[in-house]
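The other protein chains are all here in position, but one chain of the complex has been omitted.
Here is subunit A:
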Amino acid sequence: MRLEPREHTPLAARLLAPVAAVAAALALCALLVAWTGAPVLRAYGLLLEGAAGSRFALTETLTRATPLILTGLAAAVAFRAKLWNIGAEGQLYMGALVAVVLGGGMLDLPAWLLLPTVMIAGAAAGGATLLGPAVLKVRFGVDEVVTTLLLNFIVLLLVSMLLEGALKDPMGMGWPQSAPVVEAAELPKLVERTRLHTGLLVALGLSALLWLIDTRTIWGYENRAVGANPRAAAFAGMPVTRVMLRTALLSGGLAGLAGVIEVCGLKGYLTLDLSPGFGYSGIVVAMLAQLHPVGVVGAAVFIAGIFVGADAMSRAMPVPNYIADVLVATSLLCMLVAGLLTRYRLRRG
């Protein structure tokens, strides 16, 4: 067997690739489900019901999808420029940190001013966190995979230190958590008596905005050229370094905003378990979406549905909800294979 490059990838193949990858992942994970002794079809049925079977299930899935859209966009934007940002998790916590500091009573502003301020500041914090590794990459060729990944641990330890110290909520019964943000810094609910909040609209708006920037502006034009062929872009006179740094600010900013929105829309305060790995899952979301900003929305909803549905399923039958992590990881692997097959064809001999 050998791989030969395709001259042309039909649009249908690009659209079908994630569907096929997910189907393959579900089929592979069926083996694990069967191993627990549970009936596979019923397990997947419960998973689907738990993810989309009711108004409650749907709002839960969308609530879960909101930060994933943002971290997915963060990964997509960076990866398109071949800036391998693995640090969205840390950037998310930096954004959340700024949200509880500024939104926790430090700024006394009306809601219409406070929320945007907190969001912009949180995004700036996330962007600044990625700027360092990006500068090291463009100036000295330091591998950003290593620096951004390790920065995650530094940020988490910083947050841990602050939650045990300066930011610890005096009313928190000794738990390592921050004081809640003031009411003016809370994102309004989108649907009454559910957890779904207007952060979803922010995420959807940004997805559309990024798509427009990508296709309609000279910014997006430069980004695509630098991402696809930095040497040709530099030769043609494009500011490659500036584009890379701009991309870093944007990607880190999106991840930071995910942290702000999780705090201001859902949790209200900061704990060390604010994110169950949204930063890392964002990478899977971006890959499933083939780095397309609009595709990210669909991929994020899918991944969120797996997590939410697996929780519901594990309550009804003896399949641990870890199956969600396995499913998501398997989807990523299958997507990488599917992506390969859209660019190459397999030949025998």
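The rule we apply is simple: a contact is a pair of C-beta atoms (placed from the backbone, for glycine too) under 8 Å apart; a residue touches a chain by one contact, two chains touch by 3 or more; residues count from 1.
Operating definition for what follows: contacts and distances are computed from a predicted model.
Peer 1: Could you tell me which of "Nucleoside ABC transporter ATP-binding protein", "ABC-2 type transport system permease protein", "Imidazole glycerol phosphate synthase subunit HisH" or "Cbb3-type cytochrome oxidase assembly protein CcoS" is the UniProt name of the chain missing from the displayed complex?
Peer 2: Hidden chain identified via UniProt as "Nucleoside ABC transporter ATP-binding protein".
Peer 1: Taking the entire complex into account, which one of A:A234, A:M317 or A:L341 touches the absent chain?
Peer 2: Answer from the full complex: A:A234 touches the omitted chain.
Peer 1: Where does subunit A touch the missing chain, residue by residue?
Peer 2: So the residues of subunit A touching the unseen chain are 2, 4, 6-8, 216-219, 221, 224-225, 228-229, 231-238, 347, 349.
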